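One structure is given below, encoded as C-alpha cells.
Only one protein chain is missing from this complex, and each of the others stays in its spot.
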Amino acid sequence: MSLDILYFAWVRERIGLPRETVQTQAATVSDLVAELTAREARYEAAFQDLSALRVAVDQELTEFDAPLAGAREVAFFPPMTGG
Amino acid sequence: MSLDILYFAWVRERIGLPRETVQTQAATVSDLVAELTAREARYEAAFQDLSALRVAVDQELTEFDAPLAGAREVAFFPPMTGG
Amino acid sequence: MEVRVQAGPFDIGAEISRFTEGRTDMGAIVTFSGLVRDSAAGDLRHMEIEHYPAMTAPAIEKIAAEAVSRWSLGDAMVIHRHGRLAPGEQIMMVATAAPHRADAFAAAEFLMDYLKSRAPFWKKEVTAEGAAWVAAKDEDEAALTRW
Partner (left out) sequence: MEVRVQAGPFDIGAEISRFTEGRTDMGAIVTFSGLVRDSAAGDLRHMEIEHYPAMTAPAIEKIAAEAVSRWSLGDAMVIHRHGRLAPGEQIMMVATAAPHRADAFAAAEFLMDYLKSRAPFWKKEVTAEGAAWVAAKDEDEAALTRW
C-alpha cells in the first residue's frame, strides 16, 4: 500500500524532510518504523528511542502497535508542547 | 464612648437607616447588639438571628464577642455576596 | 497589584493589555469575569450592588496580597463594580499573571472564592416580582476550606 508519512519538530529535522510517500506492506506502526530504520542512518537517529516519540494514524493519536490496514497517513513527532 | 454604627443590605432596610452615631458603654459587639435590640422593634427585627449576620469593627471582619474598647466604627450586615 | 472599586463599566480587553504590557516574564494570564445573569424566569430588570466603601478596597487588597504571597505570581488585579447593573453587564473581573499556568489558575480561583464571601458587597435582584437580596450560598462558604 501507499502511505503518506509526516514528520514534525526534531523528528522532521533528523530525517530531513517534512513528508514522504512510501510503498509498504507493514502491518503495524512498529513494522513501519522497523522498515524505515533499516533504510538509512537518519531514520535510525530519529527512531532510536520510541518512548520519546508519539504517533498519529490518519490524524488520531495512537500506539506503536496500532494496525495500518486501511491507513492513509502516519505522522511521527515528539510529545506535544502546545498551550 | 461615641460609636458610628453602619448597616448594609437588608439590615439597613430593616433598621431604616444606613448609619447612626450612638453613645454607649458596651464592652463587646454582643453588648452593643443587646442595647440596640432593647431600643426598638426594628432593631429587634434586624438582630433576631445573629447567625445570619456578620460584623466588622473598624472595617475588619470579626466575631460578636469582639471587644469594643477603642473602636470607632461598627458595621452590621448579612453574609457577603460579591464576585 | 491593582484593586479598583467603581460604579462605571470597564473594558476587559484594555485591562488585560495594560496588565500584561511590556512583560516578557509571565507565561500565563488567567482572567475571571462575572456577568449579571438573568433570573430563571428571564424577568430580571437589574441588579443593585451595595458595598461598604471604607472597607471594600482594603479588604480586597488584603485578599490579593495573600494570593501574591501564596503563589508564584507576577501580578494580580481586581476590579469590582457597584450600583445598578443590567442583565449581561460585567460585574467584576480578576486577572492573575504567573510564569506557569497552575499558579495563575489557583490564585484566580482563590481570589474569587474570597471575594465571594469576604469582600463587603451585597447583591439585590430586581424583577417584575419585586426586589430580593441574593442569599449567600453554603457552597461559597465551604469553598474557602480548600485553601
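General remarks:
Per-chain numbering from 1; labels A, B and C assigned in written order.
To be clear about the criterion, a contact is a pair of C-beta atoms (placed from the backbone, for glycine too) under 8 Å apart; a residue touches a chain by one contact, two chains touch by 3 or more.
Please read these numbers as outputs of a predicted model, since none were measured by experiment.
Though it is not drawn, the left-out chain touches A, C in the full complex.
Here one chain is not drawn; of C:G27, C:P58 or C:G83, the residue touching it is C:G27. Touching the omitted chain from subunit C are residues 11-14, 16-17, 20, 22-38, 44, 87-88, 99, 101-102, 104-105, 108-109, 112, 143.
Remark: the residues of subunit A touching the chain excluded from display are 6, 8-10, 12, 56, 59-61, 73, 75, 77-83.
The working rule: only the chains that are shown with their structure count from here on.
We define each chain's centre as the mean of its Cα atoms; on that basis subunit A and subunit C are separated by 48 Å.
Inter-chain spacing, taken between the CA centroids of subunit A and subunit B, is 72 Å. Centroid to centroid, with C-alpha atoms defining each point, subunit B and subunit C lie 26 Å apart.
Multi-chain contact residues of subunit B (touching two or more other chains) are absent.
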